[in-house]
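To start, I am sharing the structure in question, which I have written as structure tokens.
For this depiction, one protein chain was excluded, whereas all remaining protein chains were kept in their positions.
Coming up: chain A.
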Amino acid sequence: MRKNLLFLLVLGFLAFVLVACGTESEDESSNGENDEGNAENSESKEEAKSVAVVLTDQIGVNPFFQQIADGAKQAAEETGLEINVIESSDTTETKQNLEVAVAEGYDLILTATFDAVDPLTTVAEANPDRDFAIIDAIVDLPNVKSAEFKEYEASFLLGAAAGLATETDTVGIIPAQDIALLDKYIVGFQEGVAHVNENAEVLVNYVGSFEDPAKAKEIALQQNSNGADFIAAAAAVSDLGVFEAAAEAGFYTSGQDIDRTVEDPEHVVLSQLKNTDVVAYDFVKEYGNGEFSTGVQSFGLAEDGVGLTYVTAESESPLNDFIGQDTIDQVIEIKDQIISGEIEVKNPLEQ
């Protein structure tokens, strides 16, 4: 009996170690890639204006943050600003990093994503004389500049491309979670499909997590067996599972944020783009040039804030025959119509 108990204890520890290390090992994998953050900053702060980029997660986990950091750093370099990129791992840490950035006297404090909304609201309200900016979320305060993206415009194009290309008249989309924010992707996609192909059916199944590739893969395989020949992945890290399923079962898929077609051009045939780097670059550049003004800015197709590979941007990988140049030409036409206002894609969050 006693042996039994001890054995269970050790077993419990293994379980504990597995659970506790699950996320830690992910964190550790991000180590090598971080080469930002300047120790010398504090000494030379008096001369140059300085920018702090406070991120809500560790960069290594997410190319989305890498883009923001890169864009901000490039602009800082060009305009001669000091810059320090600070990573956080949870909401409390984000708040503390924002507070410290204020205390250490950074002139502009830039942050990103909905995770930063609560902390930034508190800190910006407490420091009305300081400048803040947030990307990909809105904080409606007089000293905060916000950037939101019209992802639904790009999703509309993606949907249109999918609707034209599908041979089975069934396409799928796999968003991460059933949250209002992701309607920007789902509704745009559905409208895009309906715009070009009235008969097509759109399958929507949620992963339930931004970081669960295994589950996303199962859902993708299921959608494929239900007839979908094109499945858009819209679930951050979980997208990898959809890509894997596509390679195994031989259907077509698309990625998000950056050009993911380079990973597997045979199956990942499109990628919906979100140019957070352009916005981070713009914000910091404006600040460096003394043209910074607060308020809410929207970035859509017209502002080159969002886009689609082959339609608004070149790609390193060749265009897949499944999509075909014909489809791309038609989608480019739709893009021009959206920009000129002929087609109006509404923000699903405001409908």
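Heads up, the rule we're going with is that a residue touches a chain if its C-beta (ideal position, glycine included) is under 8 Å from a C-beta of that chain, and two chains touch if they have at least 3 such contacts; residues count from 1.
Operating definition for what follows: contacts and distances are computed from a predicted model.
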Undisplayed chain, where the name is taken from the UniProt record, one of "Transglutaminase-like domain-containing protein", "Nucleoside ABC transporter membrane protein", "NADH-quinone oxidoreductase subunit K" or "Acyl carrier protein": "Nucleoside ABC transporter membrane protein"
Residue touching the undisplayed chain, where the options are A:51, A:137 or A:186: A:137
Sites on chain A contacted by the missing partner chain, in the whole complex: 2-3, 6-17, 19-21, 23-24, 27-28, 30-31, 34-37, 39, 41-42, 58, 84, 86-93, 95-97, 99-100, 103-104, 113-115, 117-118, 137-138, 178-181, 349
